[in-house]
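FYI, not all chains are in this one, though none of them got moved.
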Amino acid sequence: MNFASDNWSGATDAVMAALGRHRNGFAPAYGTDALTKAVGDRFSEMFEKEVGVHFVGSGTAANALSMAAEARPGGLIFCSADAHLYNDEMGAAEFFTGGMKLIPLKAQNGLIAPETLAEGLARFPADNRAGVPATLSLTQASELGTVYEAGQIRELAGLAKGRGMAVHMDGARFANAVAALDVAPAEITWKAGVDILSFGGTKNGCWAAEAIVVFAPERLGDLATIRRRAGHTMSKARFVAAQFEGYFEDGNWLTTARRANGMARRLAEGIRASGTARLGWEPQANEVFAALPKTVIAALRVDGAVFYEWPAEGVALGPEEDLVRLVMSFATGAEEVERFLGYL
Amino acid sequence: MNFASDNWSGATDAVMAALGRHRNGFAPAYGTDALTKAVGDRFSEMFEKEVGVHFVGSGTAANALSMAAEARPGGLIFCSADAHLYNDEMGAAEFFTGGMKLIPLKAQNGLIAPETLAEGLARFPADNRAGVPATLSLTQASELGTVYEAGQIRELAGLAKGRGMAVHMDGARFANAVAALDVAPAEITWKAGVDILSFGGTKNGCWAAEAIVVFAPERLGDLATIRRRAGHTMSKARFVAAQFEGYFEDGNWLTTARRANGMARRLAEGIRASGTARLGWEPQANEVFAALPKTVIAALRVDGAVFYEWPAEGVALGPEEDLVRLVMSFATGAEEVERFLGYL
């Protein structure tokens, strides 16, 4: 029963097979090889638009380099107070942008409301001395297992664009969001005003494969150079491309994401039906947040269950309860979910 | 006949097998897993000393983060004018150090002479306004296929230490150097005054595996934080550890390095024996630099040979000659070397 995080899992058969397929022979270094080109084209096809694709090996790299591509002196980056960018990347965004300030906005179950963004922007009028609104970063699916619908993204992006800002999407769990919404990737990205996307592969079955996808190159800096200067241009770049080849093949990426989302739905269903536990809020992707009696948590841990307690902002807890986060991945077994539910 | 670079190759059987071995199940993220710990211990054993080990995915990352760990305001980094750090990393060292200045020193076939370093340091006395000598970076094996002996490293490091500087070694081809010198790794690193090492695995059979090895933590910054802030802390960190597991198993890393060095020796032998080509200088590791008639180069290219022309500083060329770089790797076939020699 390992529900700690989707980044505790390993690699799928398809990813391993692709790596095996491309491991022999020689190919130009630094991403000038044919495979990297071909997989890049696959992204353009998927997004129904010619996009720029820059592979990197970590989600923090994808986010921070995206921020660097949108950087301006004295700029401000607006994001949710729950954002990975703000809480879990050790100041990478600040570092790569020469010290841009992050403005964390209070979110509702991980999602920024338009009014909250509008209020946040209003605190920084044209001639203030704190900073210049420069970038909006939205996480999709959010860190709290919820998803933005296309219309919500459009509204938030519109507010940002009204201030001349760029719009970034942290898609570490983009596959889970696409699977949950069942929309074309274009609908929740560039068609809704997103300029640049951190497209994650790692949490959903790759070893170390993330892509920075550029929809609006005209408003962004020179990412190829920014990436190389950051040490994120891999020499045997085809090893990232190969992972994505396996990831996309036969729609694998959506299959694994749907599988993880399905486990989360089953888990939520069981929790809802139980007498002892309850959902913190409705899960929409592959993460479930639930209030559990401390005794149940203790019993689960004795049985080897791995998961994290989570800060319960916005969820009223009884004195004998804790909020826990349960993350499903492509590698989560159905029997583990049932076993977990058996404790409720 | 692909002699373009050792980073055009793929991954060895051993590396692929190790990845396959560890791809299932769950393990803590960000390098807190048991495999990462075990492989880290393997480094301590190899270096006969407890070392700090920080895995990253590219040689530029290893170098630049090492520079960051040694950074100080207004600091100067001394390196060879041929150094990868200076020529091929798009200013990563400068970026990660908040703008330290690199001072390229004229080298002899890739190796810095002690007098050259002494002269270079003398240009920056204690109260100068250009910068504070802070770091010496040596490449082992050098970018020009030569190696420093332990005594040479000790002398150079001594000069640097005399100015209070830290000493870094760029070991992108460390395995080739160890194989060439047939010494214990400790002898050409910390025992000779090296504080921090970029230990390369990628060019010698891994997909993307480099380790920053710290010998003198007391004089360096907090690398764990520096690495995370740079987006170089991988979430499924065990995938780098696994590569190194395969790399070290049964001495594989030295076997592949010796193989590549042996190919270079065979190639050099053939060139020395030929009437048409000659060596730029004696190769000591896995790279051969040779002056070839342009007609021979053209014929080789027609036959599909891949290699680079190289700036011929210090090598007198006839009007009909060019200097070329020929890089051997674990993946170079003996028959390709012979086929190449057939053109001479």
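Observations
A and B are the chain letters, set down in written order, and residue numbers restart from 1 in every chain.
By definition in this document, a residue touches a chain if its C-beta (ideal position, glycine included) is under 8 Å from a C-beta of that chain, and two chains touch if they have at least 3 such contacts.
None of the values given here were measured: they were computed from a predicted structure.
All protein chains share one sequence; of the complete assembly in this entry, 2 are displayed, while the total copy number is 4.
Just so it is clear, only the chains that are shown with their structure count from here on.
As a whole-number value, the distance joining the C-alpha centres of chain A and chain B reads 34 Å. Within the complex, the chain A residues that touch chain B are 2, 4-5, 7-11, 16, 19-20, 22-29, 56-65, 89-92, 95-96, 202-203, 207-208, 225, 228-236, 238-239, 306, 331.
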